[in-house]
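The other protein chains are all here in position, but one chain of the complex has been omitted.
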Amino acid sequence: MAELKKFLIRRILTFVPTIIGVTLIVFLIAYVIPADPAKAWAGGEKASPEAVERIKERYHLNDPWYAQYIFLVKGIATNTLIDPRTSNPVLDDIRDRFPVTFQLAIIAFIFTLIIGIPLGLISALKRNSIVDTIVRIFALIGVSTPVFWLGYLLIFVFFVKFRITNLAGVPPTPATQITHVPIIDALLTGEFTLFKQHLARFWLPGFVLGFMGTGVLARFVRNSFLEAISGDYIEFLKAKGVPKLKIYRHALKNALVPIVTVLGLQFGGLLGGTPITETVFALPGMGSYAIQSIQNLDFPVIVAITFIYALIYVTANLVVDILYAVIDPRVRY
Amino acid sequence: MQEEYKKNIFDKIADKLVYGIASFISLFKKDWKAKNKSKMEEWRLMLYALNRSPPALIGVFLVIIFILLGIFGPRLATWRYNYFPSLYTMNFTQVVLAPPGSKAYLEFANTTITYPLGADHFGRDLLSLILSGARTSFVVSIIVISLGVPLGIVLGLIAGYKGGKVDELLMRITDMFLAFPALILAIALSAVLPERIQGFIESHVLLQKFVLWIFALDTREAGNLGRLLSVILAMIIVWWPVYARITRGSTLTEKEKLYIEAARAIGLSSWTIMFKHILPNIIGPILVYITLDFGSVVLMEAGLSFLGLGATPPIADWGRIVYDGAQYFPKAWWLVFYPGLIVMLVALGWNLLGDGLRDVLDPKTRRSIEFKVKKAKGEGEENA
Partner (left out) sequence: MPEPILQVRDLTVHFYTYAGIVKAIENVSFDVYKGETFALVGETGCGKSVTSRALTQLIESPGRIVNGEVIYHSEKGPIDLLKLSEEEIREIRGNEIAYIFQDPHASLDPLYTVGYQIAEAIEVHGKVKNIKEGIKKAVDILRAVLIPDPEKRVHNYPHELSGGMKQRIVIGTGIANNPRILIADEPTTALDVTVQAQILDLINSLKEKYHATVILITHNLGVVAETADRVAVMYAGKIVEIGSVEQIFKNPLHPYTKGLLKAVPNPMTKIERLEAIPGTVPNLITPPGGCRFHPRCPYVMEVCKKKVPELVEIEDGHFVACHLY
């Protein structure tokens, strides 16, 4: 266990340079922003030169790059980066939208897991059968389907034709917040009607977003499981007289090692898909907020949201690495 | 008993293809064909193996259609992408969002226009737009792959082969880019880049002409190129790190092999070793990724333009058609359904092909396929 602790400390320390790297790229994005938005923020063509100049000053657009970098990082870290359009601190605006995106990603992830893993196991146990082939084709279709297309298709089926989902607004957040993810909080605090409302609103977008990954995950689970079950130690387990189900448990745990890695990557894919999904399903999350900000040339928001997305993804990868170390004693060194 | 395989029509095409490529290379390198008999044989076997997999064949078929559409699409289109029927009639309702199968008479142009797949909100023919849009999708994917992938491969080779500080530096940079969900980084970059790229392209007239030409656009669209190109640049930036990672990994294992040590011992330059000896040996799996990624680029490009980034109207673009048409959904369902369907078919084509290639290149499945194919070949030889 001592090794695990040491590993954790080491891994968390590498978190820091990664975050610095992320801010560097975010800064690069901010740095190529043309000077013109200053004019737009000051009120378009009619803006007085002084107003434009004031804005340039305020956002340090005329300073050398390192000053701009420090301004940006400080702005994000202390939440003093002000949105020129709403005049709110950017992170305040994002905070309202974050739970929607996070909840969407979580629900999508759950869909991916509960469909992908059993499907993968079935096709491993029945390898080279019809089921296996169907899963393979399903996986290929999954990665080939544009999220927006599937979204509209299912809206047509479930909303236009059958009205089994809700597409307007977002249900309120529960009174007591524990995790700040409304649907989980609703469940934890026992507000079941609210939970149901959230589920009704989010299940379809969650499914659409998760769909892409299910087939890929299934294929991956299948291959990892087959790889694990053909290991020599499996034969030794049989020779020990270990019953079949327990042998599968060994194989599954061994298969989990690569699967966990792929799950981390898939979570990144899910996050990337949120802007499209939110746009299709009119969900007021970070992704659709970013898109609106682009249309309004509201660059501080784009920069901040990009940073937040990277932060979530980097954290997810951290979790993956920790899980990895918990499952596999060999990586703790 | 084993199934017997006969040389089928695709195998014959494969023979011709390999022979053609070999002849082509021989034009530049005199005795290539004589020296590389076994390599040609291996290619042929691989193609034969691919021919034994119906999904891969469907993939090849879809990909060929996509390439043909990419090249000839704008010519096949009945109407140019910037022909607005609504300008030629007073009776807007017959052209704007005209449903599939309808016809409209344009009194000012004195022509009748038919809409096999329906019309958009300007009354443009959806089928023509989809055909013209194939060019956009095709060119974007070619540029992104042919710039992003080699960049990643070269950096990965250098990092893996040189090791030490160079490796450390390159991989830290790679990790920085990989810390972002790909689409998010692409969105951010496509959002901030257009203005600078527009300025750049306007000051390089020849380049501008070239870009207009490969996208089959009218000069009028010169002002919109910045946004289109920024999506391309954004995707290149997003794409290379993955290849740097993969290439570095395989370079590391390849580097340890005996023949590389031997090459180093006889004093070959690192450049020669990297590109002439290591690269050809690790390219197989990378090729599979490239094939799959052609599909991913098409998907991502469609996704970005669905978000309103990249191509702007009137430029024909599959994702953009959906973006503009979505506000009329579900009434004008065709504006969402058909462009999305074609994006899916194209991506599916590349994925089926890539999956088939992976099987052919995977030593595990390869042996069993080759065994069948050898039988087929043996017979073919006897017949010949």
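The chains carry the letters A and B, assigned in the order they are written, with residues numbered from 1 in each.
To be clear about the criterion, a residue touches a chain if its C-beta (ideal position, glycine included) is under 8 Å from a C-beta of that chain, and two chains touch if they have at least 3 such contacts.
In this text, all values refer to a predicted model and were calculated from it rather than measured experimentally.
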Sole contact to the chain not displayed, among A:W65, A:F192 or A:Y233: A:Y233
Among A:L24, A:V131, A:L226 or A:V242, the residue in touch with the chain that has been omitted: A:V242
For subunit A, the residues touching the chain missing from this view: 231-233, 235-244, 246, 250, 253-254, 257, 327-330
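Note that only the chains that are shown with their structure count from here on.
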Chain centre separation (subunit A, subunit B; CA means) in Å: 26
Subunit A residues touching subunit B - in the complex, by the definition given at the top: 17-18, 21-22, 24-25, 29-30, 32-34, 36, 136-137, 140-141, 143-149, 152-153, 155-156, 160, 268-269, 271-273, 275-276, 279-280, 290-291, 294-295, 299, 302-303, 305-306, 309-310, 313-314, 317
Subunit A-facing residues of subunit B, complex: 55, 172-173, 175-177, 179-185, 187-189, 191-193, 195-196, 295-296, 299, 302-303, 306-309, 319, 322, 326, 329-330, 333, 336-337, 340-341, 343-345, 347-348, 350-352, 355
